[in-house]
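Apart from one protein chain that is not included, each protein chain of the complex appears where it belongs.
Labels A and B are assigned to the chains in the order they are written; within every chain, residues are numbered from 1.
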C-alpha cells in the first residue's frame, strides 16, 4: 500500500544559539532536542543511545549545565545557549582539552557514547577544575559506556583538568569584560 | 629514521574525528531518507489474524505499509525470495530442527518484538504515529519460557519441533561416566547462568539507496560483516551481487549482536528502498533492541566430576541445556564453544559433553562477547573450587595440578572446535601465568587481610578463574595495500570495526612492514566497494586474521617496490632498504642524490603511462626516459600499480589464555557486593598496541562485572520482557566498575606471521566465575548461579543459616 501525502504537522519557530551560532528552526512541538540538533541542524555529534534519559550519550550543555537532550523538547529551550560536542573544540577547530584528553588516555573505543561524556565533563570541570579520581568517577557516573570500562575515562577527566589549566588561567588573567 | 611501531602505545588515528563529533554512524547518514518503523508482536506466542491498516492510511506523511502478504506478492511478481524464511547461517549435522524467522511474521509470532508490519513514512515520528494505528488481531498461544519449561516439552514453540529440541550434540574422548564412577572422589554440581545481551550503545540500523539509473543498491548497515550482508541482500532481493554494495559506517559497538545477519530489517529496508525508488532508513530504538535483537548466556549445566586424592581430574561428564530463543539462525556456535572451551587450561581426564539446544518464546540467542565461554569457564572454575574445598587444598594449587604444562604444547584435546577444526592449543604457559597472578593480587597475603577485615567486622573474599580462548577463527581474511603516487598508503580489509581501533592497529603493522611513517597509512574496513572477500569481525579475530593478511600483503608490496626501485637506482634489491618512505641503498644517507627514491615515485614508475594528467604522472609517460625496446612495459605476470592483495587462512584457531583474581567485600547487613580489587593476567601472544589491548581488557572486565552482578534479561512466564529499558536492565556505570590491574605474558603463536592471538573478548570470559569464587570465599557457602544480586545473596544467607 502506498500513499503520497505529505506531513503538515504544525510547527513552532524556535530560536537557539548552538555553539555560538544563532539558529531559528521551525519544528513540531514534539521534536526532541536531540532530534532537532541532529536532524534539523545537522549537528550529528550528539548521539541518541536510549531515548529515555539513562545512557547520557545525548548530553549537551544548556546555559552551561549538562542535560539530556532526549528528555527535553526543543521548543522548551527557546532562547537558550546550547553547547554540543562540536562546540567543545579549541578556538582553532582542533581538539579541545577534554577531547585531547580522551585521545591521550584512550578513553574511547567505538566513540558512540563519547560526545555525551565530553559535554558532561566540559560542564563539570567548569565547576570542579581539579577533581580527585574518586570525584571524577562520581562525576561521570550518570553516563553509560559499553566499551571502555570507564577506567580510562576517569583518567581523561584528570588529564583534561591538567590540559585546560593554562587556558583557564589565561582566561582569568584577562581583565574582566575584555572578551565581551 | 623510524622506530618500530609494533608493540607501541600509538594513539589512535580514529580519535580526532570521533571526539569532535565528526564520526559518521548509521543514523548520521541519509537525512533525506524516508524512515521505517515496525509493528511488533506484543505477545510471546500467537497466531496472526487480520491486519487492519485503515486507521493508519489517514496519517499525513505515511508512505507505505507492508505485511507478509506484500512479500508473497513481491516474490510472485518479481521473483524475489522475500517471502521465504531467513537463512540458517551456520548449518550443522546435529542441528536437525533448525527454524528461522521470516522478514515479517508469516501467520505466527514466536516472541515479543517479532516484526509483523513495516511502516515507511517521512520521518520516524510519523512512522510511529502510523504504526500505532495499525490493528493486528492476535490469537495468543501458550508461551514457552525458561529452560525447565522448554525441556519438559509440554508446550511447543514450533508445532513441528518435538520437545522444543533443535539439536542434541555429544563429544567425548572416552567413557567419562565410567571414569567418574571409578574415581576415588566425585562431585555433582548444577550450575546456571542467566541471559544477558551485548547491548551496544548504538542499536542496529540500515540505510538503503536504490539508484534506478544504475540499477544498483547501496546499503549502509551497522554490522559486523558487510560482505556477507551483501550476499544475503542480493540473494533475498534476487539482484545480481555486483549490483549491491554494503558499507559499514562508524559502528557504535557490536559485541556480537551485529555479527548476526541478515536481520529482517537488513533485507526489508533495501527491499522497500528499491520498491519506492527512495532512500529508506531504519534506526533501531532501544526498546526495539531489547525485544528484537539478540540475547545470550542462558544455560543450565549438570556436571559430574571424578578426581584423585590430589584433586587431579580423572573424568568429567557435562550435560547442559542451551536456551536459544524462538529461532536458531546462527546455529549451534554458542553451545559448541561452551562444550569445548569449558576445558580451559586443564586436562580433564576422560571427557564427555552433551548439550541440548532448546526453543523458547523469547528473543533469539546469538554470540555475545565471550560467546559461550563465560558459561563454560563458570562451570569449570566452580568445579575447581568445589574440588579444592572438598579436598581442603588451596584453590590455586588444585588448578596448577590440572594445568596442561608448557612442554605439552601443542596440546590436542581430540575434540572438534566451533570452526570444525581441531581443539588444539598452539601455545601458552599456564603455570607462569598463574604465578604472575598470585603475585599481582597478593594471593598469599590475603589470609592476613581477611583477619584484619574480620576484626573490623567486615567480610572479604578472594577468588580466581582461568580460561583459554580460541581466537582468530578462519576461514580467512584478506588485505589490500596500495601505495599512491603521493606516497600515501591505502589499506583495506573486508572485515568491519566497532571501536577496536583497527585503523590504528593495522596501520601500525603496515607502516612497519613497508617502512613508511604511521600517518601516511590510511585504513578502510568493512566497505565492499573496496574489498569484496571477507568473513567478519567476531571471535577475537581481526589482529590475527586481517593483521596477518595486511602484513603479508605489505611484504609483497615491499618486494615489488624494491624491484622497481632497484631498476631506477641501478642497484640490487637485496642492497635496498625502506626508511621513512624512502627506498635507499643500505647505509646511505637519504639526502644523497641517486641513492634514494621515495615510495610515491616508485608507485608512479610502477604504472607506465601515456597521459601526463599531473606532475607525478609525467615521470611515468612513454617519452620520459629511454626504455628497453625488448621489454614490455608490463612484464608477464606483473601488474601496473604498487599494490597487492594477500589472504591469510590458518589451519586452526590460535588459543589465548588469561587468569583473573578478584577481591570482594560483602556487607554483613545490606548484602551489597563490592569489588575491592580486580587483577588480570593476560596472554594473547605478541602485542601490537598495549594501550588498545588494555582498553579491550578494561571493557571486557566491565561487561564481566555487569554479567556477574547486574545484568539479566527478566522474562515473565508469559514471555514479556520485564526490564526492556536502561532503567531496569542494569548496565554498570563508572561507580559499579572496579579499577583493573593488568599484567601481561607474551607467548607468541606459532601459527601466524605476527605471533599474535586475539584479545577482544578475553576480558569478559572469567568475570562470573571469578566473582562467584570470591563471594563464595567471603560467605562460606557455594555460589552455583550467576548473576547474583544483593537480594539473592540475602536469601542465600538465610538458607545457609537455617
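The working rule: a contact is a pair of C-beta atoms (placed from the backbone, for glycine too) under 8 Å apart; a residue touches a chain by one contact, two chains touch by 3 or more.
FYI, contacts and distances are computed from a predicted model.
Visitor: Using the UniProt record as the reference, specify the protein name of the hidden chain from among "Spore gernimation protein", "ABC transporter substrate-binding protein", "Aerobic carbon monoxide dehydrogenase (Quinone), medium chain" or "Protein-arginine kinase activator protein McsA".
Guide: Spelling it out: the chain absent from the display is recorded in UniProt as "Aerobic carbon monoxide dehydrogenase (Quinone), medium chain".
Visitor: One chain is left out of this view; which of B:111, B:230 or B:286 touches it in the full complex?
Guide: Of these options, the touching residue for the absent chain is B:286.
Visitor: On chain B, where is the contact patch with the chain that was removed from view?
Guide: 124-125, 128-129, 132, 285-287, 669-672, 710, 714, 722-723, 727-728, 730, 732-733, 735-736, 789-791, 794-795
Visitor: List the chain A residues touching the unshown chain?
Guide: 9-10, 12, 28-30, 32, 35, 51-53, 56, 59, 62, 65-68, 70-73, 75-76, 78, 120, 139, 141-142
The definition used in the following text is that only the chains that are shown with their structure count from here on.
Visitor: Distance between chain A and chain B based on Cα centroids, please, to the nearest Å.
Guide: 30
Visitor: Hey, which residues of chain A end up touching chain B in the complex?
Guide: My answer: residues 1-9, 28, 30-31, 38-39, 42-52, 54-55, 57, 84-86, 88-89, 95, 99-100, 102-104, 106, 108-115, 118, 137-138, 140-154.
Visitor: So in the complex, which bits of chain B are touching chain A?
Guide: 11-12, 14-16, 18-25, 27-28, 31, 53, 57, 60-66, 70, 121-123, 125-126, 199-202, 250-253, 255, 276, 285-286, 498-501, 691-692, 694-696, 698-703, 725-727, 731, 733-735, 737, 739-740, 763
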